[in-house]
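Every protein chain but one is kept in place in this view of the complex.
Labels A, B and C are assigned to the chains in the order they are written; within every chain, residues are numbered from 1.
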Amino acid sequence: MQTSPSFNWPVQVYYEDTDAGGVVYHSKYLNFMERARTEWLRANGFGQKQLSDDKGLVFAVTAMDVKFLAPAHLDDKLFVSVKLVKVGRASLNLEQEIIRESDNRVLIRATAKVAMLNDQFKPTRIPTSLLTVLKV
Amino acid sequence: MQTSPSFNWPVQVYYEDTDAGGVVYHSKYLNFMERARTEWLRANGFGQKQLSDDKGLVFAVTAMDVKFLAPAHLDDKLFVSVKLVKVGRASLNLEQEIIRESDNRVLIRATAKVAMLNDQFKPTRIPTSLLTVLKV
Amino acid sequence: MQTSPSFNWPVQVYYEDTDAGGVVYHSKYLNFMERARTEWLRANGFGQKQLSDDKGLVFAVTAMDVKFLAPAHLDDKLFVSVKLVKVGRASLNLEQEIIRESDNRVLIRATAKVAMLNDQFKPTRIPTSLLTVLKV
Partner (left out) sequence: MQTSPSFNWPVQVYYEDTDAGGVVYHSKYLNFMERARTEWLRANGFGQKQLSDDKGLVFAVTAMDVKFLAPAHLDDKLFVSVKLVKVGRASLNLEQEIIRESDNRVLIRATAKVAMLNDQFKPTRIPTSLLTVLKV
């Protein structure tokens, strides 16, 4: 497998995302990164509700390492990237960045490990149909 | 039934609750009011997870009317009240206020209607065991 | 002034918006409605950060009346409408709905009153430049 090209998803910063420090609240960047992972899966043909309803499968984040390099502000337009760096039998390793459109500055650099869980919340194999798409 | 005395629940304001305007983000007051309703039910002997797991019942908010009178700030300590004003067969009407401890100012005045739903999300009778407690 | 046509803004439902009941957490609909108001202002040429930075002005919600008619679920695509129904000197009255794309069902029906506040958080006149645009 070669490293996949990165997927990008736009995110607009609203009042709900900011805090009294005048910047985006730190944990909200994790929400933005999860939106991008969701849309990356959807772009690959896999909706999370469908995975859950049809196969009882959910992706759960098991580890994140996040560098908060610079803050985003109200009304900023951001791009959140998703780059698949390792495919395991029951987990995926991803690299993600959040970049501000106006000045191309990298605000966040992160790695995330997500595990495939069955309806008992036990680690389980990623469906072949999904692996096939991701490994192309 | 006589109007019940009001129940009060303390809430501390953290950065996560505020926005770039320097005050608590408006929808967060609804979260605070839901925490108070949850603790009011718990104080009456009913946990929401237990209601859901054991009987397949959940309370869902069907209507809220909220007046945002004055803003709360970071580090404010608030009290959220719950006052039961009407008990229907499948719903409850509540009045709620949010008061700041430091100056006793009423920041929020609201009414909420919550409906009892079964596991098909259909309105259903409130269990007699709960009604009995609430009507005392 | 005639009633303005309504503005529509798409919102995608992510895991972050849902709760353990399997549906969108009730206060999140207020976030969705605020996103639509923000984009409606932006579409009329007014960014909220710019209003705040340049003129020290912010819009604050002073009242909301919300009917929660039916729940949204994970992966639903929603449309949030904004319809201006009254323009005061220091406030706006809006009607908003949230509609699910897949079945065109109205999930939320709400009214919101937003007030223009100066940097002392006191009600103040809406700038003529903004009024002019809104009253067209």
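The rule is short, and it goes like this: a residue touches a chain if its C-beta (ideal position, glycine included) is under 8 Å from a C-beta of that chain, and two chains touch if they have at least 3 such contacts.
Keep in mind the model is a prediction, meaning the values are calculated, not measured.
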So which of A:13, A:36, A:58 or A:78 would be touching the chain we can't see?
A:58
Given C:41, C:74 or C:130, the one touching the chain that is not displayed
C:74
Residue, one of B:54, B:75, B:101 or B:119, that touches the chain absent here
B:75
Residue of A:21, A:47, A:88 or A:127 in touch with the missing chain, whole complex considered
A:21
When the complex is taken as a whole, what residues of chain C touch the one chain not shown?
15-16, 18-23, 25, 27, 73-74
Contact residues on chain A toward the hidden chain run 20-21, 23, 26-28, 30-31, 34, 49, 52, 58, 60-68, 71, 121
Residues from chain B at the interface with the omitted partner, ascending
12, 14-16, 31, 34-35, 38, 47-50, 52, 73-75
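In this text, only the chains that are shown with their structure count from here on.
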Averaging the CA atoms per chain, pick out the one whose centre lands closest to the mean of every protein CA shown.
C
If you tally contacts for every chain pair, which pair is highest?
B-C
Cα centroid separation between chain A and chain C, in whole Å?
27
Euclidean distance of C-alpha centroids - chain A vs chain B, Å
33
Round to the nearest whole Å and give the separation of the Cα centres of chain B and chain C.
23
Multi-chain contact sites of chain A, meaning residues that touch two or more partners:
15-16, 73-74
